[in-house]
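Complex shown without one protein chain; remaining protein chains in place.
For reference, chains read A and B in written order, and residue numbers begin at 1 within each chain.
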Amino acid sequence: MTISLELEGIQKDFDGRKVLQGVDLRVEAGEVFALVGPSGVGKTTLLRCVDFLLRPDGGSVRYGGQEAPRDPGALLALRRRIGFVAQNPLLFRGSVFYNVSFGLCVRGVEGRTLEERTYEALDAVGLHDFAETKGAKLSAGEAQRVAFARAIVVHPEILLLDEFTANLDPANVAQLETAVAAYHRQAGATVLIVTHNLFQAKRVANRAGFLFGGQIVEIDEVDRFFTNPQDERTRAFVRGEMPY
Amino acid sequence: MHFRFAKRWLVGLLAAAVLLVAVGAYLSLPRAYLLMATTTSTRDTGLLPYLLPEFTADTGIQVRYVAVGTGQALDAGRRGDVDVVMVHAPRLEEQFLSEGHGLCRNSIMYNRFVVVGPAADPADVQNATSATDAFLRIHNASVHNASATFESRADNSGTHTRELDLWAAAGLDPSTFGPWYETTEQGMGATLTIANERDAYTLSDDGTWYAREASLPYLALLHAQDEQDEPLLQNPYSVIPVNPSAHPSVLVDQAVTFARWLVGARAQSLIGAFTVNGHAIFTPDGAGGC
Partner (left out) sequence: MLTVAGDIVGITLLSLLVCATSTLLATLIAVPLGVTLGLREVGSQRLLRNLLFTLYGLPPVLAGLLVFLLLSRGGPLGGLGLLFTPLGMVTAQVVVVTPIILGITMSVVATVERRVKETAFVLGADRRQLSVTVLREAAAGILTAVMVGFGRAISEVGAVFIVGGHIEGQTQVLTTTIITDIAQADYGHAVALGVILLAIAAVVYSLLYRLQEKTLP
(Lines give C-alpha, C1' and ligand atoms only; values in the text may rest on other atoms or scores of the structure.)
Protein backbone atom coordinates (compact mmCIF):
# COMPACT_ATOMS: atom_id res chain seq x y z
CA MET A 1 0.00 0.00 0.00
CA THR A 2 1.32 3.45 -0.74
CA ILE A 3 0.24 6.50 1.17
CA SER A 4 0.60 10.20 0.60
CA LEU A 5 2.18 12.63 3.02
CA GLU A 6 0.59 16.02 3.62
CA LEU A 7 2.00 18.85 5.70
CA GLU A 8 -0.23 21.86 6.34
CA GLY A 9 0.83 25.04 8.09
CA ILE A 10 3.64 23.43 10.05
CA GLN A 11 5.21 25.79 12.58
CA LYS A 12 8.12 25.13 14.86
CA ASP A 13 10.09 27.43 17.15
CA PHE A 14 13.49 26.69 18.62
CA ASP A 15 14.85 28.84 21.45
CA GLY A 16 12.56 31.66 20.46
CA ARG A 17 13.67 31.50 16.85
CA LYS A 18 10.89 30.77 14.36
CA VAL A 19 12.33 28.01 12.21
CA LEU A 20 9.27 26.75 10.39
CA GLN A 21 6.63 29.37 9.72
CA GLY A 22 3.78 27.63 7.99
CA VAL A 23 5.14 24.90 5.75
CA ASP A 24 2.66 23.48 3.22
CA LEU A 25 3.72 20.44 1.29
CA ARG A 26 2.00 17.47 -0.31
CA VAL A 27 4.01 14.44 -1.36
CA GLU A 28 1.95 12.14 -3.57
CA ALA A 29 1.72 8.48 -2.79
CA GLY A 30 4.63 6.65 -4.36
CA GLU A 31 6.61 9.66 -5.53
CA VAL A 32 10.15 10.68 -4.73
CA PHE A 33 10.25 14.28 -3.54
CA ALA A 34 13.44 16.22 -2.95
CA LEU A 35 13.42 18.97 -0.34
CA VAL A 36 16.25 21.39 -0.90
CA GLY A 37 17.41 24.58 0.77
CA PRO A 38 20.41 26.21 2.36
CA SER A 39 22.03 24.85 5.46
CA GLY A 40 20.20 25.48 8.75
CA VAL A 41 16.91 26.43 7.11
CA GLY A 42 14.94 23.72 8.91
CA LYS A 43 14.87 20.76 6.54
CA THR A 44 15.91 18.30 9.22
CA THR A 45 13.47 19.89 11.65
CA LEU A 46 10.69 19.30 9.18
CA LEU A 47 11.58 15.65 8.74
CA ARG A 48 11.73 15.18 12.50
CA CYS A 49 8.23 16.60 12.75
CA VAL A 50 7.00 13.99 10.31
CA ASP A 51 8.48 11.07 12.20
CA PHE A 52 7.34 12.13 15.68
CA LEU A 53 10.79 13.08 16.91
CA LEU A 54 9.51 16.64 17.28
CA ARG A 55 6.05 17.98 17.89
CA PRO A 56 5.14 20.96 15.69
CA ASP A 57 3.91 24.08 17.45
CA GLY A 58 1.25 24.53 14.83
CA GLY A 59 -0.23 22.89 11.76
CA SER A 60 -0.89 19.26 11.00
CA VAL A 61 0.61 16.26 9.26
CA ARG A 62 -1.61 13.77 7.44
CA TYR A 63 -0.54 10.29 6.48
CA GLY A 64 -2.61 8.86 3.67
CA GLY A 65 -5.17 11.55 4.39
CA GLN A 66 -5.43 10.72 8.10
CA GLU A 67 -4.01 12.67 10.99
CA ALA A 68 -1.84 10.81 13.47
CA PRO A 69 -4.01 8.73 15.81
CA ARG A 70 -4.18 9.44 19.54
CA ASP A 71 -4.25 5.85 20.63
CA PRO A 72 -0.69 4.84 21.54
CA GLY A 73 -1.00 1.43 19.91
CA ALA A 74 -2.23 2.89 16.63
CA LEU A 75 0.39 5.61 16.78
CA LEU A 76 3.10 3.01 17.21
CA ALA A 77 1.72 1.09 14.24
CA LEU A 78 1.86 4.24 12.12
CA ARG A 79 5.37 5.03 13.27
CA ARG A 80 6.42 1.56 12.18
CA ARG A 81 5.35 2.29 8.65
CA ILE A 82 7.77 5.21 8.40
CA GLY A 83 11.50 4.80 7.85
CA PHE A 84 14.21 7.37 8.58
CA VAL A 85 17.89 7.53 7.69
CA ALA A 86 19.88 10.28 9.37
CA GLN A 87 22.97 12.04 8.15
CA ASN A 88 25.56 10.55 10.50
CA PRO A 89 23.83 7.41 11.60
CA LEU A 90 24.42 5.76 14.90
CA LEU A 91 25.06 2.05 14.74
CA PHE A 92 24.22 -0.04 17.75
CA ARG A 93 26.91 -1.96 19.56
CA GLY A 94 27.42 -5.24 17.81
CA SER A 95 27.48 -6.69 14.32
CA VAL A 96 26.10 -5.40 11.07
CA PHE A 97 23.57 -8.23 11.19
CA TYR A 98 22.38 -7.11 14.63
CA ASN A 99 21.90 -3.57 13.38
CA VAL A 100 20.10 -4.43 10.16
CA SER A 101 17.80 -6.96 11.80
CA PHE A 102 16.90 -4.59 14.64
CA GLY A 103 13.69 -3.29 13.10
CA LEU A 104 12.52 -6.82 12.41
CA CYS A 105 13.16 -7.88 15.99
CA VAL A 106 11.22 -4.93 17.26
CA ARG A 107 8.28 -6.11 15.18
CA GLY A 108 8.51 -9.66 16.46
CA VAL A 109 10.01 -11.27 13.35
CA GLU A 110 12.40 -14.09 14.16
CA GLY A 111 14.08 -17.23 12.92
CA ARG A 112 14.44 -18.01 9.23
CA THR A 113 12.29 -15.09 8.09
CA LEU A 114 14.46 -12.68 10.03
CA GLU A 115 17.60 -14.10 8.51
CA GLU A 116 16.29 -14.06 4.95
CA ARG A 117 14.97 -10.54 5.09
CA THR A 118 18.10 -9.24 6.74
CA TYR A 119 20.29 -10.70 4.01
CA GLU A 120 17.90 -9.35 1.42
CA ALA A 121 18.49 -5.84 2.78
CA LEU A 122 22.24 -6.41 3.00
CA ASP A 123 22.31 -7.50 -0.61
CA ALA A 124 20.45 -4.36 -1.60
CA VAL A 125 23.38 -2.30 -0.32
CA GLY A 126 26.09 -4.74 -1.38
CA LEU A 127 27.15 -5.73 2.13
CA HIS A 128 26.29 -9.43 2.12
CA ASP A 129 29.73 -10.49 3.40
CA PHE A 130 29.76 -7.90 6.15
CA ALA A 131 27.05 -9.51 8.25
CA GLU A 132 29.33 -10.53 11.10
CA THR A 133 31.55 -7.43 10.99
CA LYS A 134 31.35 -5.18 14.03
CA GLY A 135 29.66 -1.89 13.28
CA ALA A 136 32.45 0.04 14.91
CA LYS A 137 34.93 -1.23 12.35
CA LEU A 138 33.12 0.10 9.29
CA SER A 139 34.06 3.06 7.16
CA ALA A 140 31.66 5.98 6.93
CA GLY A 141 30.31 4.81 3.61
CA GLU A 142 29.76 1.26 4.82
CA ALA A 143 28.09 2.52 7.99
CA GLN A 144 25.69 4.64 6.00
CA ARG A 145 24.82 1.68 3.80
CA VAL A 146 24.12 -0.38 6.92
CA ALA A 147 21.87 2.39 8.21
CA PHE A 148 19.98 2.40 4.95
CA ALA A 149 19.57 -1.37 4.94
CA ARG A 150 18.43 -1.12 8.53
CA ALA A 151 15.71 1.33 7.53
CA ILE A 152 14.36 -0.52 4.50
CA VAL A 153 14.47 -4.06 5.89
CA VAL A 154 11.06 -3.42 7.43
CA HIS A 155 9.62 -2.20 4.11
CA PRO A 156 8.47 1.25 5.22
CA GLU A 157 5.74 2.89 3.18
CA ILE A 158 7.12 6.35 3.82
CA LEU A 159 10.90 6.73 3.68
CA LEU A 160 12.58 9.88 5.01
CA LEU A 161 16.21 10.47 4.03
CA ASP A 162 18.03 13.32 5.75
CA GLU A 163 21.13 14.32 3.77
CA PHE A 164 21.99 10.70 3.96
CA THR A 165 24.84 10.75 1.46
CA ALA A 166 26.44 13.98 2.64
CA ASN A 167 30.15 13.49 3.42
CA LEU A 168 30.38 10.30 1.38
CA ASP A 169 32.61 9.60 -1.61
CA PRO A 170 31.01 9.36 -5.05
CA ALA A 171 31.14 5.58 -5.18
CA ASN A 172 29.10 5.23 -1.99
CA VAL A 173 26.77 7.99 -3.06
CA ALA A 174 26.06 6.16 -6.29
CA GLN A 175 25.59 2.87 -4.45
CA LEU A 176 23.03 4.38 -2.12
CA GLU A 177 21.15 6.25 -4.82
CA THR A 178 20.84 2.99 -6.75
CA ALA A 179 19.57 1.32 -3.60
CA VAL A 180 16.95 4.03 -3.09
CA ALA A 181 15.78 3.74 -6.66
CA ALA A 182 15.60 -0.04 -6.38
CA TYR A 183 13.64 0.09 -3.15
CA HIS A 184 11.30 2.70 -4.51
CA ARG A 185 10.67 0.55 -7.55
CA GLN A 186 10.05 -2.65 -5.61
CA ALA A 187 8.01 -1.28 -2.74
CA GLY A 188 6.45 1.72 -4.39
CA ALA A 189 7.18 3.71 -1.26
CA THR A 190 6.71 7.43 -0.82
CA VAL A 191 10.18 8.94 -0.46
CA LEU A 192 10.98 12.36 0.97
CA ILE A 193 14.66 13.09 0.55
CA VAL A 194 16.33 16.11 2.06
CA THR A 195 19.47 17.12 0.26
CA HIS A 196 21.58 20.14 -0.47
CA ASN A 197 23.11 18.31 -3.42
CA LEU A 198 21.22 19.62 -6.46
CA PHE A 199 22.61 16.95 -8.73
CA GLN A 200 21.39 14.26 -6.42
CA ALA A 201 17.94 15.81 -6.36
CA LYS A 202 17.90 15.79 -10.13
CA ARG A 203 19.02 12.17 -10.24
CA VAL A 204 16.60 10.60 -7.81
CA ALA A 205 13.49 12.77 -7.44
CA ASN A 206 10.27 13.29 -9.37
CA ARG A 207 9.56 16.71 -7.90
CA ALA A 208 11.53 19.16 -5.81
CA GLY A 209 10.64 21.85 -3.29
CA PHE A 210 12.65 24.81 -1.97
CA LEU A 211 12.44 25.58 1.73
CA PHE A 212 13.45 29.11 2.64
CA GLY A 213 12.50 31.60 5.33
CA GLY A 214 10.46 28.99 7.14
CA GLN A 215 8.19 28.21 4.21
CA ILE A 216 8.08 26.27 0.97
CA VAL A 217 8.81 28.92 -1.61
CA GLU A 218 8.55 26.87 -4.79
CA ILE A 219 7.59 23.37 -5.87
CA ASP A 220 8.00 21.97 -9.35
CA GLU A 221 8.83 18.97 -11.48
CA VAL A 222 12.48 18.35 -10.88
CA ASP A 223 13.70 19.21 -14.38
CA ARG A 224 11.79 22.46 -14.54
CA PHE A 225 12.78 23.27 -10.98
CA PHE A 226 16.44 23.31 -11.78
CA THR A 227 16.42 24.64 -15.36
CA ASN A 228 13.81 27.32 -14.93
CA PRO A 229 12.98 28.22 -11.34
CA GLN A 230 10.24 30.83 -10.99
CA ASP A 231 11.08 32.48 -7.70
CA GLU A 232 14.22 34.57 -7.61
CA ARG A 233 15.31 33.11 -4.31
CA THR A 234 15.15 29.66 -5.86
CA ARG A 235 17.12 30.99 -8.77
CA ALA A 236 19.80 32.32 -6.45
CA PHE A 237 19.99 28.99 -4.67
CA VAL A 238 20.13 26.91 -7.86
CA ARG A 239 22.83 29.12 -9.26
CA GLY A 240 24.86 28.55 -6.14
CA GLU A 241 24.74 32.15 -5.05
CA MET A 242 23.25 31.34 -1.66
CA PRO A 243 25.73 30.53 1.05
CA TYR A 244 25.40 27.04 2.44
CA MET B 1 15.90 -12.24 18.96
CA HIS B 2 17.61 -9.24 20.47
CA PHE B 3 14.98 -8.75 23.11
CA ARG B 4 14.69 -12.42 23.90
CA PHE B 5 18.35 -12.30 24.88
CA ALA B 6 17.62 -9.52 27.33
CA LYS B 7 14.63 -11.40 28.66
CA ARG B 8 16.73 -14.49 29.23
CA TRP B 9 19.22 -12.49 31.26
CA LEU B 10 16.44 -10.99 33.34
CA VAL B 11 14.85 -14.36 34.02
CA GLY B 12 18.23 -15.83 34.89
CA LEU B 13 19.04 -13.07 37.35
CA LEU B 14 15.60 -13.27 38.92
CA ALA B 15 15.93 -17.02 39.31
CA ALA B 16 19.35 -16.60 40.92
CA ALA B 17 17.96 -13.94 43.26
CA VAL B 18 15.06 -16.15 44.29
CA LEU B 19 17.42 -19.03 44.93
CA LEU B 20 19.82 -16.96 47.01
CA VAL B 21 17.03 -15.36 49.02
CA ALA B 22 15.55 -18.81 49.62
CA VAL B 23 18.88 -20.02 50.99
CA GLY B 24 19.10 -16.89 53.11
CA ALA B 25 15.56 -17.40 54.34
CA TYR B 26 16.31 -20.97 55.27
CA LEU B 27 19.30 -19.82 57.28
CA SER B 28 17.16 -17.13 58.89
CA LEU B 29 14.31 -19.40 59.94
CA PRO B 30 12.56 -18.51 63.16
CA ARG B 31 15.01 -19.65 65.70
CA ALA B 32 14.79 -22.84 67.61
CA TYR B 33 17.75 -21.81 69.71
CA LEU B 34 17.83 -19.59 72.75
CA LEU B 35 19.32 -16.18 71.93
CA MET B 36 21.21 -14.42 74.66
CA ALA B 37 22.59 -10.90 74.81
CA THR B 38 25.75 -10.61 76.81
CA THR B 39 28.76 -8.32 77.08
CA THR B 40 32.03 -8.29 75.18
CA SER B 41 33.85 -8.94 78.45
CA THR B 42 31.90 -12.15 78.98
CA ARG B 43 32.77 -13.22 75.47
CA ASP B 44 36.41 -12.30 75.92
CA THR B 45 36.77 -14.56 78.97
CA GLY B 46 36.07 -17.57 76.77
CA LEU B 47 33.62 -19.02 79.31
CA LEU B 48 30.70 -19.34 76.93
CA PRO B 49 32.17 -21.77 74.37
CA TYR B 50 33.12 -23.88 77.38
CA LEU B 51 29.85 -23.74 79.28
CA LEU B 52 27.09 -23.55 76.67
CA PRO B 53 27.74 -26.90 74.98
CA GLU B 54 27.33 -28.53 78.39
CA PHE B 55 23.90 -26.94 78.74
CA THR B 56 22.97 -28.20 75.29
CA ALA B 57 24.19 -31.68 76.18
CA ASP B 58 22.09 -31.69 79.36
CA THR B 59 18.88 -30.15 78.00
CA GLY B 60 19.02 -30.36 74.21
CA ILE B 61 18.53 -26.59 74.01
CA GLN B 62 20.94 -24.70 71.74
CA VAL B 63 22.16 -21.33 72.90
CA ARG B 64 23.62 -18.57 70.74
CA TYR B 65 24.63 -15.15 71.86
CA VAL B 66 25.33 -11.66 70.65
CA ALA B 67 28.11 -9.89 72.52
CA VAL B 68 27.74 -6.14 72.72
CA GLY B 69 28.13 -3.35 75.27
CA THR B 70 26.23 -3.67 78.56
CA GLY B 71 23.80 -0.94 77.59
CA GLN B 72 23.00 -2.53 74.27
CA ALA B 73 22.66 -5.98 75.83
CA LEU B 74 20.03 -4.74 78.24
CA ASP B 75 18.36 -2.80 75.48
CA ALA B 76 18.13 -5.95 73.39
CA GLY B 77 16.23 -7.44 76.29
CA ARG B 78 13.98 -4.41 76.49
CA ARG B 79 13.17 -4.71 72.81
CA GLY B 80 12.53 -8.41 72.95
CA ASP B 81 15.26 -9.11 70.36
CA VAL B 82 16.77 -11.70 72.70
CA ASP B 83 15.31 -14.24 75.12
CA VAL B 84 17.74 -13.83 78.00
CA VAL B 85 20.35 -11.35 79.15
CA MET B 86 23.61 -12.05 80.97
CA VAL B 87 25.43 -9.00 82.28
CA HIS B 88 27.48 -7.87 85.22
CA ALA B 89 26.13 -4.45 86.15
CA PRO B 90 24.09 -4.72 89.36
CA ARG B 91 22.63 -1.20 89.39
CA LEU B 92 21.55 -1.38 85.74
CA GLU B 93 20.15 -4.87 86.32
CA GLU B 94 18.01 -3.60 89.18
CA GLN B 95 16.72 -0.80 87.02
CA PHE B 96 15.97 -3.32 84.26
CA LEU B 97 13.95 -5.45 86.64
CA SER B 98 12.13 -2.58 88.30
CA GLU B 99 11.03 -1.36 84.87
CA GLY B 100 9.47 -4.76 84.31
CA HIS B 101 11.65 -5.92 81.45
CA GLY B 102 13.05 -8.92 83.24
CA LEU B 103 11.07 -11.88 84.48
CA CYS B 104 13.42 -12.78 87.32
CA ARG B 105 17.13 -12.77 88.12
CA ASN B 106 19.67 -15.43 89.10
CA SER B 107 23.15 -14.49 90.16
CA ILE B 108 25.67 -16.97 88.75
CA MET B 109 29.24 -16.18 89.68
CA TYR B 110 31.69 -13.37 90.11
CA ASN B 111 35.17 -12.66 88.90
CA ARG B 112 37.28 -9.75 89.98
CA PHE B 113 38.44 -6.44 88.77
CA VAL B 114 42.12 -5.79 88.76
CA VAL B 115 44.15 -2.64 88.36
CA VAL B 116 46.70 -2.94 85.58
CA GLY B 117 49.24 -0.41 84.47
CA PRO B 118 52.72 0.23 83.11
CA ALA B 119 55.33 -2.22 84.37
CA ALA B 120 57.42 0.64 85.72
CA ASP B 121 54.46 1.61 87.94
CA PRO B 122 55.17 5.35 88.47
CA ALA B 123 52.21 5.67 90.87
CA ASP B 124 53.43 2.73 93.00
CA VAL B 125 50.09 0.94 92.75
CA GLN B 126 51.63 -2.42 93.59
CA ASN B 127 52.07 -1.28 97.16
CA ALA B 128 48.53 0.01 97.50
CA THR B 129 46.60 -1.33 100.46
CA SER B 130 43.28 -1.43 98.69
CA ALA B 131 41.70 -0.68 95.34
CA THR B 132 40.56 2.70 96.62
CA ASP B 133 44.11 3.42 97.71
CA ALA B 134 45.38 2.35 94.29
CA PHE B 135 43.11 4.83 92.57
CA LEU B 136 44.14 7.56 94.99
CA ARG B 137 47.80 6.90 94.17
CA ILE B 138 47.14 7.09 90.45
CA HIS B 139 45.34 10.40 90.90
CA ASN B 140 48.11 11.90 93.03
CA ALA B 141 50.88 10.78 90.71
CA SER B 142 49.07 12.28 87.73
CA VAL B 143 48.27 15.56 89.40
CA HIS B 144 51.56 16.11 91.16
CA ASN B 145 54.20 14.75 88.75
CA ALA B 146 52.21 14.18 85.57
CA SER B 147 53.69 10.72 85.60
CA ALA B 148 50.56 8.63 85.19
CA THR B 149 47.76 8.25 82.65
CA PHE B 150 44.44 6.43 83.14
CA GLU B 151 42.20 4.90 80.50
CA SER B 152 38.50 4.88 81.31
CA ARG B 153 36.08 2.81 79.24
CA ALA B 154 33.45 5.53 79.65
CA ASP B 155 30.79 3.31 78.05
CA ASN B 156 28.35 2.73 80.92
CA SER B 157 29.51 -0.87 81.13
CA GLY B 158 29.74 -2.82 84.35
CA THR B 159 33.48 -2.14 84.42
CA HIS B 160 33.00 1.56 83.87
CA THR B 161 30.36 1.79 86.58
CA ARG B 162 32.72 0.09 89.03
CA GLU B 163 35.54 2.42 88.05
CA LEU B 164 33.32 5.40 88.89
CA ASP B 165 32.43 3.77 92.20
CA LEU B 166 36.14 3.46 93.04
CA TRP B 167 36.83 7.12 92.28
CA ALA B 168 33.89 8.04 94.50
CA ALA B 169 35.16 5.80 97.28
CA ALA B 170 38.52 7.60 97.06
CA GLY B 171 36.71 10.90 97.44
CA LEU B 172 37.50 12.04 93.90
CA ASP B 173 35.34 13.46 91.13
CA PRO B 174 36.36 12.41 87.59
CA SER B 175 34.72 15.46 86.05
CA THR B 176 37.55 17.52 87.61
CA PHE B 177 40.32 15.37 86.19
CA GLY B 178 42.79 16.80 83.71
CA PRO B 179 43.95 15.35 80.39
CA TRP B 180 45.72 12.44 82.13
CA TYR B 181 42.26 10.83 82.44
CA GLU B 182 41.47 9.51 78.96
CA THR B 183 38.26 7.92 77.74
CA THR B 184 38.20 5.15 75.13
CA GLU B 185 34.44 4.46 74.96
CA GLN B 186 35.21 0.94 73.83
CA GLY B 187 35.27 -2.62 75.09
CA MET B 188 37.75 -4.09 77.52
CA GLY B 189 40.01 -5.67 74.93
CA ALA B 190 40.35 -2.46 72.93
CA THR B 191 40.87 -0.42 76.09
CA LEU B 192 43.67 -2.73 77.22
CA THR B 193 45.31 -2.44 73.82
CA ILE B 194 45.19 1.34 74.12
CA ALA B 195 46.56 1.26 77.67
CA ASN B 196 49.37 -0.96 76.46
CA GLU B 197 50.28 1.48 73.71
CA ARG B 198 50.11 4.52 75.97
CA ASP B 199 51.65 3.08 79.16
CA ALA B 200 48.45 3.85 81.05
CA TYR B 201 46.63 2.46 84.06
CA THR B 202 43.18 1.01 83.73
CA LEU B 203 40.63 -1.10 85.52
CA SER B 204 40.03 -4.48 83.89
CA ASP B 205 38.18 -7.65 84.74
CA ASP B 206 40.61 -10.48 85.42
CA GLY B 207 39.12 -12.73 82.73
CA THR B 208 39.95 -10.35 79.89
CA TRP B 209 43.29 -9.52 81.47
CA TYR B 210 44.48 -13.12 81.67
CA ALA B 211 43.11 -13.87 78.22
CA ARG B 212 45.00 -10.94 76.69
CA GLU B 213 48.06 -10.79 78.96
CA ALA B 214 50.43 -12.30 76.42
CA SER B 215 49.71 -9.57 73.90
CA LEU B 216 50.13 -6.70 76.36
CA PRO B 217 53.86 -6.65 77.00
CA TYR B 218 54.01 -3.14 78.45
CA LEU B 219 51.33 -3.74 81.10
CA ALA B 220 51.43 -5.64 84.35
CA LEU B 221 48.85 -6.64 86.92
CA LEU B 222 49.47 -4.31 89.84
CA HIS B 223 46.57 -4.72 92.23
CA ALA B 224 44.27 -7.70 92.50
CA GLN B 225 41.98 -8.62 95.41
CA ASP B 226 43.47 -8.56 98.80
CA GLU B 227 42.80 -11.20 101.41
CA GLN B 228 39.46 -9.83 102.50
CA ASP B 229 38.25 -10.29 98.93
CA GLU B 230 37.37 -6.62 98.53
CA PRO B 231 33.68 -6.30 97.63
CA LEU B 232 34.48 -3.26 95.52
CA LEU B 233 36.55 -5.46 93.23
CA GLN B 234 33.94 -8.17 92.84
CA ASN B 235 32.30 -8.38 89.44
CA PRO B 236 29.08 -10.37 89.85
CA TYR B 237 27.33 -11.90 86.82
CA SER B 238 23.59 -12.38 86.62
CA VAL B 239 21.24 -14.00 84.15
CA ILE B 240 17.85 -12.43 83.50
CA PRO B 241 15.18 -14.08 81.30
CA VAL B 242 13.27 -11.41 79.38
CA ASN B 243 9.72 -10.72 80.50
CA PRO B 244 7.33 -12.16 77.88
CA SER B 245 4.48 -9.81 78.74
CA ALA B 246 5.76 -7.12 76.36
CA HIS B 247 7.22 -9.57 73.82
CA PRO B 248 5.26 -12.82 73.73
CA SER B 249 7.55 -14.33 71.13
CA VAL B 250 10.52 -14.73 73.49
CA LEU B 251 11.36 -18.30 74.38
CA VAL B 252 10.63 -17.84 78.06
CA ASP B 253 10.54 -21.51 79.08
CA GLN B 254 13.95 -22.22 77.62
CA ALA B 255 15.27 -19.01 79.12
CA VAL B 256 14.10 -19.97 82.62
CA THR B 257 15.52 -23.49 82.17
CA PHE B 258 18.82 -21.86 81.27
CA ALA B 259 18.73 -19.54 84.29
CA ARG B 260 18.02 -22.46 86.61
CA TRP B 261 20.68 -24.68 85.07
CA LEU B 262 23.31 -21.98 85.59
CA VAL B 263 22.77 -22.03 89.36
CA GLY B 264 22.51 -25.82 89.51
CA ALA B 265 25.29 -27.96 90.99
CA ARG B 266 26.76 -29.11 87.68
CA ALA B 267 27.04 -25.69 86.12
CA GLN B 268 28.43 -24.18 89.28
CA SER B 269 31.19 -26.78 89.50
CA LEU B 270 31.99 -26.30 85.79
CA ILE B 271 32.28 -22.58 86.39
CA GLY B 272 34.62 -23.07 89.31
CA ALA B 273 36.83 -25.35 87.22
CA PHE B 274 37.13 -22.90 84.30
CA THR B 275 40.57 -21.38 83.81
CA VAL B 276 42.00 -18.70 81.58
CA ASN B 277 45.67 -19.33 80.83
CA GLY B 278 45.95 -21.29 84.05
CA HIS B 279 44.00 -18.85 86.23
CA ALA B 280 40.66 -19.89 87.76
CA ILE B 281 38.93 -16.56 87.60
CA PHE B 282 35.33 -17.32 88.47
CA THR B 283 33.92 -17.90 91.93
CA PRO B 284 30.59 -19.74 91.73
CA ASP B 285 27.89 -17.80 93.54
CA GLY B 286 24.61 -19.22 92.32
CA ALA B 287 21.41 -17.90 93.87
CA GLY B 288 18.15 -16.27 92.87
CA GLY B 289 14.48 -16.59 92.25
CA CYS B 290 14.13 -17.94 88.73
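Following the convention adopted for this analysis, a residue touches a chain if its C-beta (ideal position, glycine included) is under 8 Å from a C-beta of that chain, and two chains touch if they have at least 3 such contacts.
This one's a predicted model, so the numbers in the text were calculated from it and none came from an experiment.
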item: Partners of the unshown chain among those that are drawn; value: A, B
item: Of A:89, A:214 or A:229, the one touching the omitted chain in the full complex; value: A:89
item: Residue of B:28, B:98 or B:176 in touch with the missing chain, whole complex considered; value: B:28
item: From B:78, B:105 or B:153, residue that would touch the chain that is not displayed; value: B:78
item: Positions on chain B where the hidden chain makes contact; value: 2-3, 6, 13-14, 16-17, 20-21, 23-25, 27-28, 30-31, 35, 40, 44, 49, 64-68, 78-81, 187, 189-190, 193, 211-212, 215, 247, 249
item: Those residues of chain A which, in the complete complex, touch the missing chain; value: 51-53, 76, 79-80, 82-84, 86, 89-90, 92-93, 102-103, 106-107, 134-136, 150-151, 154
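To be clear about the criterion, only the chains that are shown with their structure count from here on.
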item: Mean-CA-position distance for chain B and chain A (Å); value: 79
item: Sites on chain B touched by chain A in the complex; value: 1-4
item: Residues of chain A that touch chain B when the two form their complex; value: 98, 101-102, 105-106, 110, 114
